[in-house]
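Sharing a structure with you now.
Note that one protein chain of the assembly has been removed; the remaining protein chains are unaltered in position.
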Amino acid sequence: MPDEKRMRSDIAWSSADRIVVRGLDFSSDVLGKMDLASFSFLQIMGFPPTSEQSRVYEAIVMTLVEHGITPSVLAARLTHAGAPESVQAAVAAGLLGLGSVFIGSAEGAARMLHDVGPDDGADLAERADRIVEGFLASGNAVPGIGHPIHKPIDPRTPRLWEIAAENGLSGGYVEMMKQVSFAAERRTGRRLPVNATGAVGALSCELGLPWETVRGIGVMARAIGLVGHLLEESRNPMAHEIWRRADVEASRHLREPSEERRAK
Amino acid sequence: MPDEKRMRSDIAWSSADRIVVRGLDFSSDVLGKMDLASFSFLQIMGFPPTSEQSRVYEAIVMTLVEHGITPSVLAARLTHAGAPESVQAAVAAGLLGLGSVFIGSAEGAARMLHDVGPDDGADLAERADRIVEGFLASGNAVPGIGHPIHKPIDPRTPRLWEIAAENGLSGGYVEMMKQVSFAAERRTGRRLPVNATGAVGALSCELGLPWETVRGIGVMARAIGLVGHLLEESRNPMAHEIWRRADVEASRHLREPSEERRAK
Amino acid sequence: MPDEKRMRSDIAWSSADRIVVRGLDFSSDVLGKMDLASFSFLQIMGFPPTSEQSRVYEAIVMTLVEHGITPSVLAARLTHAGAPESVQAAVAAGLLGLGSVFIGSAEGAARMLHDVGPDDGADLAERADRIVEGFLASGNAVPGIGHPIHKPIDPRTPRLWEIAAENGLSGGYVEMMKQVSFAAERRTGRRLPVNATGAVGALSCELGLPWETVRGIGVMARAIGLVGHLLEESRNPMAHEIWRRADVEASRHLREPSEERRAK
Partner (left out) sequence: MPDEKRMRSDIAWSSADRIVVRGLDFSSDVLGKMDLASFSFLQIMGFPPTSEQSRVYEAIVMTLVEHGITPSVLAARLTHAGAPESVQAAVAAGLLGLGSVFIGSAEGAARMLHDVGPDDGADLAERADRIVEGFLASGNAVPGIGHPIHKPIDPRTPRLWEIAAENGLSGGYVEMMKQVSFAAERRTGRRLPVNATGAVGALSCELGLPWETVRGIGVMARAIGLVGHLLEESRNPMAHEIWRRADVEASRHLREPSEERRAK
């Protein structure tokens, strides 16, 4: 067949006696030698992280694993109720809602900081003002700041800044993320501190992760979290109760229109 | 509403200033203190692993992250071609094929060993013979042995046994898995050594992981692997080429029936 | 590359000026000429249905489109809340729970009847007794009979039998499905009439649909139903309320352990 484009992947290959991932022999150089976070970094970036990069990358991933009973967790549990034999389908259902609303804000923060570029000596506060103006002018929320529950601050943020600093990875992106928060507070008069997704976005940039992969990292982190929820669901389910209550309530006005009318 | 069953999850909760996962304060006791594999173990099991358990659990997860260009990877890449804006959907598509054929064999090995129970002093070889007979009689393959490519042995298996032994977790389940392999070889006259999924199944049992969660662990591990493939696909795609070739070839006999006939 | 197996699909092909599906020119012979149910039958079976087959097939599909606020619908709505930009992901999430518990029973009924085979002159009641015994002995529910809500009968069943009879497609499979219901009632002493999925299973067999495709037909039918739910969700959402209530209730015992204790 003419005009063929060669298909090519640089990630892994294997032969009868070897498995090689990103140039390392999996059995002798990876297994038992490298930790899981470092292996994930290697898989994505193509080279192993330094010890410092690994600690910061691990902190990013861990921050995104478990966020309580979220819509994502509920979709996974409800799927499990119908297809308990397909755990992979329940995990997948839980991942499918990790779009623009939830994981999107870590991606958005990384993209915002990436588009700005690192500290180039210019006045950071003024640059942050321009960024905030840009988002507000376009009608979009500034990503990575404020939190509906964690007030006055998101308790993960100072810890993430600390881990970055301890590992020499608190640079211009971290500083710019903080400045964006200050600029947004100046502009709106509200408390809008950097939240965990903003910190994740900033640390992703410090690590040189492409912003396009930040959502993917969040997705894999949630997959880790969902496995725990699905084991719990198989032992102490909540899906049937959610179903029963929603079904009864949502169609009550159709089922008992006269009682509904009387109740008014 | 009467008859309500209380919904209950023991995994996590948060307040304005705290996030607690499995009883540990996430910001102060987990982030920067616990490694990713240990956190995953904690999330699933409800208690933190010992250092030895953590190393063996980590080896299990890492073994399942990256298996080259698999149907799962291809489904993810093809999905990315149509919805590059939804990385979560591409990861999910890649996970959906992790069913009975692929990840199923680690689950199957864990279940087989779990059903047998650990070493109880009886003659292991005889018990292994009975297990193998049971599978063959029901027309099913014995899970966790043999490999189409890795011959004579799967190079990951001895390394996994080694890690288990180094961490004091090479017990009755590991021994039984080996005996199953020997029994199958005796019975069939073929070389059927324990493969990586068999070793993963045995180590899962040594760790006390419920067999129902083994597939889930495989699914989350592959999610980690897929993120690397999707970043590569966004930069050096193969989906369009797979599509073009399959489309041309699969319908050639319909498109050019006369040429097809002539070619015979 | 040697050893290639030719890839081949007989479903469709196209050229610059034509699109051909299952041998019919799509623009001139299908569009505006064939109804949607007939086109679906053609797509699956490879030949167009007779008018009678089409009516019965359409009744099967329509029976599976809309079942109220199900776990499947809830998973789709919760996914939409996180990724409103990816309607395809929300539909997919809704389909993923259509496994062994829900759609599985139509598939199970079709498979049961297929394995039995059509009326061969033997005593039907006795054959039905054997089938029921087989299921009960293996600890499985007999598929296609009984209903938790629709009592004493599922109102769709007599209508489906009627449509089959009107179209000359009420044969040995329908009779056997009824006999299985009678046998189960004799055996258990409970009212266990044929439910909608049992009728769907029987009519699928009458049409010659392979039992392996019955679940797929249910899946596509639910996709039709989910689109309506997702439009409603985008206008009058329930996902956030489900999330809020589940989150509060499920972790109350962790959040307020003392109040919980006091309430006892």
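The letters A, B and C name the chains in turn, as written, and every chain counts its residues from 1.
One rule holds for everything that comes next: a contact is a pair of C-beta atoms (placed from the backbone, for glycine too) under 8 Å apart; a residue touches a chain by one contact, two chains touch by 3 or more.
All values derive from a computational prediction rather than experimental measurement.
*Asks:* Looking beyond the chains shown, say which of C:55, C:114, C:127 or C:178 touches the absent one.
*Replies:* Of these options, the touching residue for the absent chain is C:55.
*Asks:* Considering the whole complex, which of C:99, C:143 or C:198 touches the chain not shown?
*Replies:* In the full complex, the listed residue that touches the missing chain is C:99.
*Asks:* Extract the touching residues of chain A with respect to the undisplayed chain.
*Replies:* Looking at chain A, the ones touching the missing chain are residues 6-10, 12-13, 15, 20, 83, 85-86, 88-89, 92, 96, 246, 249-251, 253-255.
*Asks:* Can you list where chain B touches the absent chain?
*Replies:* 68-72, 74-75, 78-86, 89-90, 92-93, 96-102, 238-240, 242-243, 246-247, 250-251
*Asks:* Can you name the residues of chain C that touch the chain not displayed here?
*Replies:* Looking at chain C, the ones touching the missing chain are residues 1, 4-5, 7-19, 21, 26-28, 30-32, 34-37, 39-40, 43-44, 55, 58-59, 61-63, 65-69, 86-89, 91-93, 95-99, 103, 149-151, 155-156, 158-160, 162-163, 166, 210, 212-213, 215-217, 219-220, 223-232, 234, 236, 238, 240-242, 245, 248-249.
In the analysis below, only the chains that are shown with their structure count from here on.
*Asks:* Once the Cα atoms of chain A and chain C are superposed, what angle does the rotation have, between 0 and 180 degrees and to the nearest 5?
*Replies:* To map chain A onto chain C, rotate by about 180 degrees.
*Asks:* Approximately how many whole Å separate the CA-defined centres of chain B and chain C?
*Replies:* Using C-alpha averages as centres, the distance is 30 Å.
*Asks:* Once you find the CA centre of chain A and the CA centre of chain C, what distance in Å lies between them?
*Replies:* Here chain A and chain C have centroids separated by 35 Å.
*Asks:* Counting in whole Å, what is the centre-to-centre distance of chain A and chain B, each centre being its mean C-alpha position?
*Replies:* 23
*Asks:* If I count partner chains per residue in chain C, which residues reach a count of at least 2?
*Replies:* Correct list: 83, 85-86, 89, 92, 96, 246, 250-251.
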